[in-house]
Structure formats: C-alpha cells, structure tokens
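A short worksheet on the structure shown next.
All protein chains but one are shown in place.
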Amino acid sequence: MDHQLKKELGKQGIHVTSLDSIYNWARSNSMWPMQFGLACCAIEMIAATMARYDLARFGAEIFRPSPRQSDLMIVAGTVTKKMAPTVVRLYNQMPEPKYVIAMGACAISGGPFRDGYNVVKGIDRYIPVDIYIPGCPPRPEALIDGIMKLQEKIHGQKLTGPDRARHADPDSPGEYAVPGTESRDLLPRFNPCIWSPPARQTDSLEYPESKI
Amino acid sequence: MTQLYQQPRINGSIQPNQEPVTDTDMSLNGTTKYHHETEVSGIADPAPANRLSSGVPDAVPETRLSARPTAGEYGNTPERRPFRLPGSGIVQGMMVTARNWFGSYFDRKRLVTVQYPEQQIRPPENSRSIPFLVYDGDDPDAGLRCVACHTCEKECPPQAISIVGERDENGKPARRPKVFDIDISVCMGCQICAEVCPFDAIKMDHYLDHSSLENFQSLILGKTRLSKSNAYFHTINSTDATAVDARLEADRKKKEAARQKRAAAK
Amino acid sequence: MIAIPDCSFNTTENRDPAAELLELSLGPQHPSTHGVFRMNAVLDGETVVRLQPVFGYLHRNHEKIAENVSYLASIPYTDRLDYLCSLTNNWAYALSVEKLTGLDVPERAEYIRIILAELTRLQNHTAFLGFLLGDMGAWGTALMYGFRQREKVLDLFESLTGSRMMSNYMRFGGCRCDFPEGWLEQARTVIDEYPEFLDEMEQLLVSNEILISRTQGVGAISPERAINAGLSGPILRATGVDYDIRKVDRYGIYDRFSFRIPIGDQGDTYDRMMMRLLEMRESLKILKAAIDEIPDGPIVNPKAKLRNLRPPEGEAYGRIESPKGELGFYLISDKQPQPYRFRVRPPSLINLTLLEEMSIGHKIADVMVILGSIDIVLGEVDR
Partner (left out) sequence: MLTLETIRDRILEAVPDAGVEIISNPGPSGQDSLLVSSGHGLAIALFLRDDPELRFDYCSNVTGVDWLDKTVKEKVIVREDDEDVETQVERVVPGYLEVVYHLYSISKKHGPVVLRLRTADRNEGVELPSLTPVWKSAEFQEREVLDLYGIRFTGHPDPTRLLMWENFEGHPMRKDYCAPDDDEPGDPITARERKEEAS
C-alpha cells in the first residue's frame, strides 16, 4: 500500500498499518539497555539517564542489571582482552531482538588505548554493532542521538523478505563464538563471520562522504 | 542472635554552621592566610638533597573534625539524646523527595531537563569535541591555513591524524596538505593538536552528531569534511577567533614590512 | 521495628563446620561493582567467609602507553585514570613532572589549580553519595539529586577546560588557559548554592534509620590496620588517623587556607560516608577563600616547555590528596622525550587491600555497601 493512499485513508478516519510497523514501533520505544558500564563512557551514560538529559523520554530509562531482561547493549568503554569473552557471553545471553551500541572511541576501535597489549581494537570484531558513537567520551546528547538513530533503524527493519532484519532470519546466529584468552592474545583475533579487515583502498585516499 | 533496633548514634543532620568547639585555626602562623616571601611558591621540593623532607613542622595544628559528633555535643549519649520516633529519619528523607517532586512542577531550580533534540544547550565557547581545519575566504581548498608541517601529527597522543603534504611539479613541498585525515573513531578530543599548531590552522569543533551505522569509512574524516570556514569558527568561538584573526593580521603586517624593507635595501 | 543482625561474630571460627560453602563470583558485570570489578566470594549461607578480588578487566596499559609517548601526550591519558576526577589526576602528574624538572608555578595558576581540585572533590563526593545509596538499594533518588548538582560543576569545567570530564587542563608549570569571562561569578553562584544541596542531602541520608543500620558497624577497620594496608584518603581518616596530604605535604598553596580535616572514630561504612559529606563543606570553605583572593598574573611559567620536554636525568615521586586518596606519580627520566618509567600510585587499588578483611563475617549484601564506601573507579584500579 503506498504512502499517499495511507494518508488519504487516514484523513477519512481509517488507519492502516502493517504488522511490521506496529512491531517496530513497539520495540523502538521500549528499548531496555543493559546496566553495563565498562569505563569512562559509562559515567556519561549514567548522566544521560539522569535529570538533565532524561533518557526516559525515549523509553530507554530502565537499565536492567541482567542481560536476560534487556535488549540493548551499550558497550560504554574500553573492552580489554580479559573482558571481551565476558562481553560476548553477555551478548549471547540477551534475548532476540537485540541491538548493540558501541559508545565512544574505545568501543569502536580501541580509541586512544588501541596501542595497548590488552585492548581489543573494536568490539565489532566479536559482536555485530548497530550504531557507532564516536567521541571520548561522547556527550550525553550524542548517546541520545545514537539511540534515536537506532530507533530510526528499527523503524526501517522488515520482518519478512530477503532483506529482513537479522533477528527475523532463522539462519542467522543469535549467539556468537566466545573468544578464548590464550597465552598471549585473544584467539581468534576477530570473528570472521561478522568482521573482516576492510579492503585496502588503493585508488583514492579521500574517503567518501558519510552514507548516513 | 539479633539485637533489637539499634538507636542511631547520630541524631538529625549536622547543622552546616554548627561546628565542634575544637575548631582551631589551621594555618601556620595563626592568621587565616599568609603570603610567601618569594613571588612564586616553590613546587620543587624545597628540602635539600639527602634530607628527609619532614612534611609538617612541630607545631602541627589540630585538624580534627569528627564525622561522628562527640558524646554530649549533639546529645549523643543515651541519657542526653532527645526522644526520636523510630522511623522519623525516613520521614524526614521522604520530605526531601516530596519537596523535589512538587518542586519539579514550578521551581525553576528543580526543572533541569533539557528537551534534547528539540531544545539544545548552547555549548560554551571553549567546548570541544573533534578538530576541524580552518580556511580563510570562500575556497575550502585554497584558503586552508594548514601548511602540512606535521606538528599535530607528531604530537597527537593516539596518532589519529595522518597528513601527506602536497608536492608541486618539481617535487618540492607545496606547503599544502594533500591528505589530511582524522580518524574520529580514535580521536580523543584532547585538543593538543589545536594547542601545538603554530599556524592556528586546526581548531576544536563544538559537539556534533557523528554517530554512524558503519565503522570505517564514515568515521575517517578527510580534508573536505574537516574544512570549515573562519566565519564558522567565529560563530562557535568568537573570542578565540577574534584573537586569532588579530594575531594573523599582525603577523601578516610584520612580514609585509620586512618584505618592503628588504625590497628597499635592494 | 527494624532488626539488624548481630555482627559480633566477625571470625570464621564459629561457623558450622558441616555446612557447605558456596562459591560465588560477583562481576565483572554486576550492577553494584562500579564497573568491571570482580570478586570471588566464598559464602557460608549468606555470610562471607572469604573474598578474593579479581582485577584486570579494565587494564588498558596506561603505563606502557605513557612510556612510549611524550610527557605532554600523557596528560590526556591521565584524565582517563580516575575518570570522575580528571583534574586532580592532571595536577598529580603535573606536580610530579614539575618535581622532576624543578619548575615553579605562578601564583595565579596555583589558585586555579586549587579551585579546580576542590571543585573536583565536590563533584566526586556528590556522585559518590549517589552511587553508595544505589548500592544500598535506593537506586535513583540520591544518584539523581547528586547528578543534578554535579552537572552544575561539570558546566563550570566545560566552560573552562572545554570538556565535561576529560579536562586535559593542567600543564607543566601552570595551566592551559585562563578563566573565560564571567567564570568566577558563575563558580561563586554554584558554590553559594552548594550548602543548600548538602543540607538537603544530609536530611535525606544522615538520619535515615535504614541507612544507619546498613552502615554503622559494617566493615569497620582499626587505624593500625588501615595504615599498614596503605589506605589513604577519606577511608584512612574514617578510622581516626589524622593524615591529609594537603596538610602534610602542603603542596600547591594549601597552607594559605584555613580548613579542617574530618576524622572518624569507628572506621566503618558510616564514617566513610560522613567523611565525604564533611569534606565537601571544608572544600567549600577553601573554594570561597580562593575565589576571593585569586591574584592576577601569568598562568604559566614562561620557562615551561610544552613540546619536546626532556627533563634532566633523575626520578621524582609526587603525590597529592585526590578525592579517592593518595594519588602519586613516580617518574624516571633518562633525558629522553618519553619517561623511562611512568608509574601511577592508584589510591583505588590500594584501598581495596582490606576489602576482604572488611567483608568477612558480614552478609553478602553488605559487601556491596562496603565496596561502595571505598569509592573505587576501575580506570584507576586496573589502569
């Protein structure tokens, strides 16, 4: 049903919607983040839920202490190699549909600590990340903006069809392999199912504009 | 074994201005303050080498201020303790929450929520998030102040900047960056680049929504996305921008004068 | 009537030998462990028999990184040690480098440093009260009030240093920039309003019966033990030891201000909490005096070098009284642009030394309160 027709019907008092949009509307407005702070960004995450920024206005104020009750994981801070298996395990314990926000430079790429011997260079090597929020730490506004972007993303997701969302696809894994702490490093260094080293750009060094 | 309800050892809050009697003046010579003989207070250890620096002289001032009021001072002994209803402390606390709740409807002081994104706090001038490159005039490429001196690249603590200088046909450096990339997924916004830049070419931007759905390409900002006009710099930090303009103008005049002098000498 | 358990059996001897012990791992993801701290507790019923802290979940190699970058580039990294009080971390590091190089600091910069350090103490202790109450189950209220007040201090930080949390402000031999226009007036307003907030907080907390029964007599330690275990800051003073580095070392220009040091007498969780409340009032005194007396002048020593700093060969240990305790930096220079050895003496890590002793004999729920009263920040514990 095209958008124009929907609008016309709406004027007549008939509201037409699809199961997708109701489902997405419900999910996007009641995201329960996990109460899971790793480092500095966690303080800004707490600040975002407090009086001034009030994340509750977006339906995401209930920080659940248990992964079993939450559907949004905000990776707020540096993921160390010692911590990475726990993060993946926590992600695996969350029920579908679940989303991940990588908050701050450390969670995206290791950030300022990426040269360290104990720092994972980005949590997207082990779990799929939906939104990346750069900043060190990102301001609470940036986190709210990221959550709004995630809501937009959820609104666009489909439940059926070839381009359906990850959680609606029975073949896609809901759980990801937990890396092991070996004698010197994490093994494997990344999960080849979801992450691969990006191709070297040889022709041009100027990167294209953001595709958001 | 459990014992019955234990009486709180402290009754009521400590009054802000009610201080224990043992309050003595803390400063060294009895007055509230004194000034150093020297102009600059020495940070370097004043004790000569090979000497244990004994921190405090013999006349150590009494510094006590008890967390628990001493017995008697606040009626803290059972005999002198005024009668308090069990649970009155909780009621007292609930009064505070009630005051906050009702206050949140009309008291400006308790109405602190910013309705982001409709309403945004204007960041203070000094506020910083990630760097940007300043250009003069209208042309973002020609007016760029950056001369590719690599100072910021060397000083950047997490090595988020990468610069490749432009070269002209003869292979000589053209004092212009060919590539100026900042990886904002690594940048920690410490503004050391802006601080060390000798040409005032790189400055700190205010907060921007940069969150993206993708890791690599949209979080590496190239020269085109980093370049912002001087007019923009004036809108976000007019104090600094005006100072920089004046400084650059003075520099230009000085150079001009030197050039004329040289020309006259010839 | 609220019944509180008798905590007199603080030993493991009178536990039932036939009872089975339960091993419990708390963390690294746990709502009350303030980050990624982990404890392996052994429980007899609900009583803690043994408790082993496990560290390293936020070990992000601060020291190794700092040994490979210049002295200047380490300053933003020190912000991220104890990320609630970046300005005192800056100061401790700047102080150590100033000792290493023999640099003086101008008068005005000393005043700025004191103002910022005491503001940091205020906002840290404010957040601490919120977190501690959160650990006791009052999640939300006290934290909400605390953060509402903390935002006002963060606004001050942002308009001066540019960032809410990661200030990167102190420089060797001074400070980075002077106050913007109207900053001192704004600061004065915040400071004048603070006692009102503290009164409200005290009314909310101090005489609350539940809070009292959850904190008084919980996790008490003796002063001898506290000194031997190297505790510092409010925790040490809660046991009755009169030791504040602001008074003992008289670094900066703290000796020009009149303020008192709160001392506890039981060394329990209640004293540790009250220590913070009382310290805030003393900080306000320092702040008021410093803002009134701040002189004009340069804010950085003209001899100070920003880039290519190569301190003379030698070593220095500088320490300050950070809101958490004694924060020290031990630096060895070999005349290179990078320090040969860069060591942080983290108060949070060493304050955890007695966590097991404080917890044994108490219920597992009290461990959270005891841990909360120590006031750790994982960025500093693991570095």
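Per-chain residue numbering starts at 1, and chain names A, B and C are given in the order in which the chains are listed.
Criterion: contacts are C-beta pairs under 8 Å (C-beta built on N, C-alpha and C of every residue); 3 or more make two chains touch, one makes a residue touch a chain.
In this text the structure is predicted, and so the values were computed from the model without any measurement.
A.B. asks: In the complete assembly, which of C:56, C:195 or C:337 touches the absent chain?
C.D. replies: Considering the complete complex, C:56 is the one touching the chain left out.
A.B. asks: In the complete assembly, which of C:238, C:316 or C:369 touches the absent chain?
C.D. replies: C:316
A.B. asks: Who touches the missing chain here, C:229, C:320, C:360 or C:376?
C.D. replies: Looking across C:229, C:320, C:360 or C:376, the contact with the absent chain belongs to C:229.
A.B. asks: Considering the whole complex rather than only what is displayed, give the residues of chain A touching the chain that is not shown.
C.D. replies: 81-82, 109, 115-118, 121, 181-185, 189-190, 197-202, 205
A.B. asks: Which chain C residues would touch the chain omitted from the figure, given the whole complex?
C.D. replies: 55-56, 59, 61, 63-64, 99-102, 225, 227-232, 241, 243, 248, 311-317, 319, 326, 328, 330, 332-333, 340-341, 343, 345, 349-350, 352-354, 382
Just so we're on the same page, only the chains that are shown with their structure count from here on.
A.B. asks: Check every other chain and keep only those touching both chain A and chain B; list them.
C.D. replies: Joint contacts, listed by label: C.
A.B. asks: So which has more C-beta pairs touching, A-C or B-C?
C.D. replies: Output for the comparison: B-C.
A.B. asks: Could you grab the centroid distance between chain A and chain B? Build each centroid from C-alpha atoms only and quote it in angstrom.
C.D. replies: Spacing between the chain centres: roughly 29 Å.
A.B. asks: How many angstrom lie between the centres of chain B and chain C, each centre taken as the mean Cα position?
C.D. replies: 18
A.B. asks: Hey, how far is the Cα centre of chain A from the one of chain C, in Å?
C.D. replies: 32
A.B. asks: Residues touching two or more other chains, restricted to chain A: which are they?
C.D. replies: 51-52, 112-113, 115, 136, 139, in rising order.
A.B. asks: Provide the list of chain B residues touching at least two other chains, using ranges where the numbers run on.
C.D. replies: In chain B, residues 112, 157, 188-189 touch at least two other chains, as defined above.
A.B. asks: Chain A touches which residues of chain B in the complex?
C.D. replies: Residues 112-117, 120-121, 129-130, 157-159, 164, 179, 181, 183-189, 207, 209-220, 222-225 of chain B touch chain A in their complex.
A.B. asks: Inside the complex, what are the residues of chain C that reach chain A?
C.D. replies: Answer in residue numbers: 28-31, 35-36, 56-62, 64-65, 68, 76-77, 80, 83-84, 127, 143-144, 147-148, 151, 164-166, 378-379, 382.
A.B. asks: Can you list the chain B residues touching chain C in their complex?
C.D. replies: Its residues touching chain C are 1-6, 8-14, 16, 23, 25-28, 32-36, 39-45, 55-56, 61, 63-68, 86-90, 92-93, 95-97, 99-100, 110, 112, 123-128, 151, 155-157, 188-192, 195-196, 204, 239.
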